[in-house]
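Heads up, one of the protein chains got dropped from this complex, but the rest are sitting where they should.
Here is chain A:
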Amino acid sequence: MEKSASFQINPQNSARATTSVDLTNHLSARGLFHSDADAGTSASIKTKSNPESATATISGSVGADADLNIDLQSLITSELNSIYPATVNQSTSNKSANTSRFIGERTGKDKHFFIFTSAGKLVFSQWENESHAMGLTGIIHTVMNYFNINDNTSMKQFSMYDGDGIMTRFVFADKNHIKLMVQCSNNYESTAQLQQQLDLVYSYIISSVSQRNLNKLMMKRSNFDLQHYLTDLDQQLLQSLCDSLATQQKLTWFANSLECLPMTPKKRNAINTVLSSQYLDFNISNRNGQILYTLVTSLDMRLISILRPSNHTLHTIDLQILFELVQLQLTDLLLDKVLWFPICFPKFNDNGFLYALIKVLPNRTIIMVISSQKNAFETLNEFVGRIGDKLMEDVNSNNLEFPLLDWHKMFPCINHFVYKMKRTVQIYTPFQPTNEMLQYYNHLKNLCEDDQGRTLNKSSIAMLKWKNDTSPGQLSGLYWTTEKFELYILLNDINISNQSILRSAKRLIQHMREVESYLFISRGVTF
């Protein structure tokens, strides 16, 4: 692997390069890097790259250089591939599911997010031409205000249908001081799902600014220019979030839940024990209250373990935002850097900031520690270091994942599935679905829900089959929802009786229940 030439990082530059605003005078800045505690003293950082690849010495400023970033992205991708061959390149059985035949690829042109302040100032849009976007924002703003003032009501959505019944939908959200709209003509996302996405985007802004700051800024001057208040990095992150919502939505967003790394309970318990023992040690040494949450995840943001106060859980959206932030800066993290930034968890407390320390451990897992104290970096860094050491000592850190390998043989008619456990809001899927698969799952879910996301019944089964009358082959799937779980199944293109499909689905659910302790985290470690 000779992708990266030999270059060096100057630690003084690295902090400025990745973020445009100084933490001391800008609370909302995030992504400030501290060099690794071990390597920080030396002038150059040696990355611990793949053992097979030649050791690369990196020098120069990293963050600001876009080309270099792209280069690094490809490096990371290839690295991820080598680490997780099973998840990225999982080969399925020979039978296909025909998704790409019936479902076209998404260009991203069918969905646009617009964000503006309640005074009508544009904050962000995905529209290519900004002056045109401003014009459109003006219309949206007028329309929303007209109904607010004249009819004392608010706009939820409007949909335009053409002669064939294909629609373009506009969904609105009026939050405190910020208004959002998404235009979407992809025909498979319901109003409820789009509203959920607007909420995610809004939460993302709040995670950077906090509701209290926003109120202060807007009360002082209602025509405050939020667009220029947000840092370049914020804008970049917002852009990347909206782009991925438009082109390649994530499974966790679709299912509104988190994904866990399947592991043997023994290994997970060992990690849990390390977390709790280290936490106790820390508290004994009089540093009580500095650590609020500790999360361990894999590099692809699948949860391994969580340490939390017994009376507080974190909201899924809060965690999704955190994971999104971390993933976008994974390039830097993999260079053995430590990420330290303030973050507001909108669903936890939208008025204040918490502080997160993120680091990649030597065993290729990410540890995230969240504190309520601004100046706890040193303490947290020490805590993370100790956990890292202990994990290397106690847990056989290679091959943490325990994949379900033989499910194809057990369920020959199933091409892909997603199982959601409603109690813990976690999902399991054998491998990440493609865009087309996700689109199809959206349709399956829509069968049993109305446009507002209300289910037809607590428990229902739906089947969907698409065919072309002139050529052989079909696309079919099944959706099963009860109070306890949701199951999405994409079937192989084989002729199979309905009874056997249902039987397979039943057996799959049974199997999922049997291996529940492998697939899901039921409580985590609490204190």
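As a working rule, a contact is a pair of C-beta atoms (placed from the backbone, for glycine too) under 8 Å apart; a residue touches a chain by one contact, two chains touch by 3 or more; residues count from 1.
In this text, contacts and distances are computed from a predicted model.
S.K.: With one chain of the assembly withheld, which option in "S1 motif domain-containing protein", "WGS project CCBQ000000000 data, contig 00102", "Exosome complex component RRP45" or "Ribosomal RNA-processing protein 42" matches that chain's UniProt protein name?
M.R.: "WGS project CCBQ000000000 data, contig 00102"
S.K.: Which listed residue, A:Ile178, A:Leu275, A:Leu319 or A:Cys448, touches the chain dropped from view?
M.R.: Residue touching the absent chain, from the options given: A:Cys448.
S.K.: Using the document's definition of touch, tell me which of A:Lys220, A:Lys266, A:Lys409 or A:Lys458 contacts the absent chain.
M.R.: Checking each option in A:Lys220, A:Lys266, A:Lys409 or A:Lys458, the one touching the absent chain turns out to be A:Lys458.
S.K.: Considering the complete complex, identify which of A:Asn152, A:Asn375 or A:Gln510 is in touch with the unshown chain.
M.R.: Hidden-chain contact among the options goes to A:Asn152.
S.K.: Please output the residues of chain A touching the missing chain, sorted low to high.
M.R.: Touching the missing chain: residues 101-103, 112, 136, 139-140, 142-143, 146-147, 150-168, 170, 183, 185, 187-188, 191, 443, 446-451, 456-469, 475, 495-500.
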